[in-house]
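Remarks on the structure that follows.
Excerpt of the complex: some chains, original placement.
Labels run A and B following the written order; every chain starts at residue 1.
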Amino acid sequence: MGETLSFVSFVTKEKASPTHKKEKLMNMTDWTLEPRMREFELGDYLGAAPRWCPSCGNHTVLKCLQKLCKDLNLPPEKTVVVSGIGCSSRLPHHMGTYGFHSLHGRSLPVACGIRARRPDLSIFVVTGDGDCCAIGAGHWLHALRYNMKMTVMLLDNNIYGLTKKQTSPTTPAHTKTNTHPNGAPLDPVNPLATAISMTNASFVAQCVDWLPEHLYNTLLRAQQHPGLAFIRIRQRCPHFMKGHLDAFMNDPNKIQILTDPRGVLPGSLTQTYGTVEHDPTSYDDAMKHARQTDPIPLGLLYLNESALRYDEFTQKGIVTSEEEKLAAIEAELNKFAIL
Amino acid sequence: MQIHQHIIEFVSDAGEGAQTAGQCLGTVSAKMGNGIWTVEIIPAEVEPPRRSRAGASGNRVRIGSKKITNAGDQADLVVAFNEQVLYSRFDVGAMRDGTIILLDDKWASVDDENIRKEFADAVADFKNRKADIRFVPFESETKKHIKDPRHGKNIWALGLVCAIYDRDLKLAEIEITKKFAKKSQEIVDTNLKLLHAGYDWAMQNTDLRFSIPAEPSDVPKIVVNGNIALALGIMAAGIEVCSMYPITPATSISHYLAEAFPRMGCVVHQAEDEISAIGFAIGASFAGKTPVTITSGPGLALKNEFLALAIMAELPLVVVIVQRGGPSTGLPTRVEQGDLLSALYAQPGDAPKIVMAPSNHEECFHFIITARKLAETFRTPVIVLSDANLATGQQPIPRPNPKTTWFAPPIDQSDWDESVPPFDWDPQTGLSQRPIPGQKNGNYVVTGLAHDQNGRVAYESSINEHAMQARSRKLATLQHALKPPVIHGDPEGGDLLVIGWGSPRGAIEEAVDTLRAQGISVSSVTLKFLSPFEPNLKEIFSKFKHLLCVEINYSDPASFGDARRYSQLCTVLRAHTLCDIDCWSHVPGIPLTPKDIEAAILEHIDQKGIDKP
């Protein structure tokens, strides 16, 4: 041996010439110029037609996200939508951007890995209540702690949709499901409270699928956040949880809008719903709202803009040149040199 | 006395520094131009109780005039600070008749009667077993120079051994200075004093003298253990992200990388678990940065679901597995080659991937560079199987000369040709180029669901068959590109071919050389690729009357009859070639020795009725 690849005679064509690549790498580093140069339309963000049940809450979320991308003029090739497995996790297929439909519960490690060395991409994550709070619970806690820049949407329909009505961690106790025909035996997880409790969590908000303006405003606010924005979206699943959110839809008293200059713009919601001023930087107040289940709070519950960001750690050295790298590896080899 | 090679061991309680002494001896010898191979002796606990067999810590150093390729057979000289840790070396069969043992006799005169008795009993036992025991006052001599002899007798002992083996004290001084520089000048000075004191004591009090002449090398060399070699390979491959979760014996790769990687602008990500570690790596890969993830058996068991996704979604990825004793938690610090079948077959469904195994430190370095290139060219994960024997053993290897062509090129951000689908499987090779986020018009969705050329979810039978075949074809393509393996011994054939992979290579080849010198018609071959196999195996095998796999994993004895389970490579090769390959494999938790392999070959030849000369 002594020479790499000497036992492999195989050679493949390189698609792009090295110069070409260098040029593009530069492009990547000054990516902020890009969006100014092109104007996108809604059609640029449409992927394969959605195959959700007709009145599924996921449709609205998809539309809000597409509109957001358009309004922010995010280049589709610089946008990545990552998901796990579930009805909700089909969302990336319906976007015209890059997408990563990963494994059940594992969207967040993938999204963090994408972010690790790519500050230039816009990253959105879609996950379900089973995906995020059951099989993905460990990753969820740790992704909140890594606090890498991305927007995470938990589509919480309080049930396992895709696999046909099994109890999820957020299924209310006593709900009859296919795995608990006599009623779910435990009280549901509160994803807001647990998210807030996690060290380094920096942005925790709540929306509902049937108020798209507020959802849109929340996504918009999340875009301005330097770290991980976690948004729990209460989502209707008319197929398996018929009417389970009707009370909140029909009775304006069951919803309370959180207002604050640092929070989410309430928009036209104030015409219908009561508001309450809330300082999202107060952990205690955030926790109080998070634990309040009737009325439910909408808006930004918790904000900590000074939380450490792990992407600042992972992105160190991203522009190191080949020459610098070569010098560094030579220096390392010298440390082990004997002759 | 001039000799060709010797095996020297240092054993102590954990914390007494026998490992340091051994490492220094190894490096000094390598610098003098000797061939060396070192093996760490590591207890399973951090600081196990003193004077306990399972708590032995230390180092074995094999020193030779020529290149040394393995840890060798039984020890020639052993330095032991107490008789209990020494026992552990008898337990694993590391002693032969006449092994010289330099043992501290302070235990004969301690207050604790039990200890005195244990010591006396043990010494009697060792003598019975024909050890050549010589008492050395390690502790009392060390005490003359330092208050706590537990943190000094190792260097005193090193001085002693340097005298016995005529080592260059200047070189030893350099190593000691390097080792303790971080602490304080005072500590450096004390240790230098201890080195000389040990040396002087030996010159005056013993006539043991061995010289192992060195053949000076004309190529520049480095001394590394296998894990460092892998780490350096990772850097030289231009890999930017190493995503891992700590696990013995793989972790030290990331310890070194965590320190050195930032100097190359690269990052080690310690994830919350192994699943997340590989998921993070796969995310980085999707984003254009082919990463490495590092683990051992139990971690591999957790990575399979994501590995299957990477195969299905055709995302390049390098996976380093440093094998340890299994199954389950097994023997975390000990060597085994038990993860081959799992590397090949652990993912439900059909999951073709590339699997390679370095057989020495040089390959540890270069295989990683190859692995990254293959991963990207073939758009698939590449598993690199190392083991605990390679991981912790030190060896001099030619110093590599890194080139920028070894690096991953900067990620392609040019516009993607809209007419090319994201899985544009070449009908001949199965290969395709992949779009990287940021490439305009390349937009596609990665999915683990069955999908067509456009990456769109597809349920049609024909699409599923087509995609499966495209992924599988990549292995056939690679096999055609590989060279047949090289025979060690006689490429024209003979009575017996020993077939191996990975770290046992050195010991196998040494055994083959010894027997060939006796006129026995035996050769050996080491497979570098386990998936796909290198070409022409059946043809090569057919030139030999008998075939024997030698590996460090479990196989049933032949007495199990029809139900017999063969060793792992043997199983796969039998299916692949239909040749009647036998196996001699064991799970002792320590490397196979050349002597044991020799004996196995001879026994095999006997059984098969082959004439010995």
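Methods note: a residue touches a chain if its C-beta (ideal position, glycine included) is under 8 Å from a C-beta of that chain, and two chains touch if they have at least 3 such contacts.
Source: prediction; values computed, not measured.
Whole-complex stoichiometry, in terms of the displayed chain labels, is A x2, B x2.
The rule we apply is simple: only the chains that are shown with their structure count from here on.
In whole angstrom, the spacing between the mean C-alpha positions of chain A and chain B is 41. Taken in their complex, chain A has these residues touching chain B: 1-5, 7-10, 12, 14-16, 18, 20-22, 24-25, 27-28, 47-48, 75-78, 80, 82, 85, 92-93, 95-103, 106, 108-118, 120-121, 138-139, 141-142, 313-320, 322-326, 328-333, 336-339.
Of all residues in chain B, only 27, 30-31, 33, 217, 219-224, 228, 232, 235-236, 238, 240-241, 243, 260, 262-267, 269, 271-273, 275-289, 291, 305-306, 309, 362-363, 366, 369-370, 373-374, 377, 396, 398-400, 402-404, 406-407, 409-414, 431, 433, 435, 437-449, 456-457, 477-478, 480-483, 528, 534 touch chain A in the complex they form.
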